[in-house]
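Scroll down for the structure; my scribbles are underneath it.
With one protein chain removed, the remaining protein chains of the complex are shown where they sit.
Our next item is chain A:
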Amino acid sequence: MESKDSVIAAFKKIPVKVEEVDFAQRGYHLEIRLESSQLRAFAELLRTGNFYLSYVSGLHLTTGIDVSYQFANYGFPCRLLAHVSADADNSLPTIADIFQGANWHERETKDFYGVIFRNHPNLKPLLLAEDMEDLKPLLKKEQALKDRAAITRVEKIAEDKPAPAVKKEDA
């Protein structure tokens, strides 16, 4: 995988949904939606390239927890953001045996959202205290919860204005 195009071509073998996005607007190059069953194959594929795991994070939506994995490449500009919805029992397979750095990031995600990473070697609280395991501080209250559409970028309606949502109020 020597270029962004070859990375996209490699993803087609899994196969995963890849979308090229505008770096100037989004700050990353590829957005990927994964099924939880594809997660490990996806990580193993990236492991064969010059990729590193930047972080693992979560997002609480009406449909459940959306876990995102950001990878970037040491060799060429290719930052990618992969989203996986946690399974019905709020769990996902670990990738800590593929990218060892995921170990702490997954523990952090468990701290903040309660997502269980299956087969994780040591899923103890990392940033929270041991007795705060049930706190899950980043879960939203029901009235604050939004669905995916509410946080999805409204695609360009007119070509001339790239950011339509900026409103001027008593400026």
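One rule holds in what follows: a contact is a pair of C-beta atoms (placed from the backbone, for glycine too) under 8 Å apart; a residue touches a chain by one contact, two chains touch by 3 or more; residues count from 1.
Just so we're on the same page, contacts and distances are computed from a predicted model.
**Q** From the list "Peptide ABC transporter permease", "1,2-phenylacetyl-CoA epoxidase subunit A", "NADH-quinone oxidoreductase subunit D" or "Aminomethyltransferase", give the UniProt name belonging to the chain omitted from this structure.
**A** Of "Peptide ABC transporter permease", "1,2-phenylacetyl-CoA epoxidase subunit A", "NADH-quinone oxidoreductase subunit D" or "Aminomethyltransferase", the absent chain's UniProt record names it "NADH-quinone oxidoreductase subunit D".
**Q** From the list A:L39, A:L81 or A:L123, pick the residue that touches the absent chain.
**A** A:L81
**Q** Quick one: say which of A:L53, A:V84 or A:V115 touches the chain that got left out.
**A** Within the whole complex, the residue contacting the unshown chain is A:L53.
**Q** For chain A, which positions touch the chain that isn't shown here?
**A** The list for chain A reads 23-28, 47, 50-55, 57, 59-60, 68, 70, 72, 74, 77, 79, 81, 99-101, 103-105, 112, 125-129, 137-138, 146, 150-154, 162-171.
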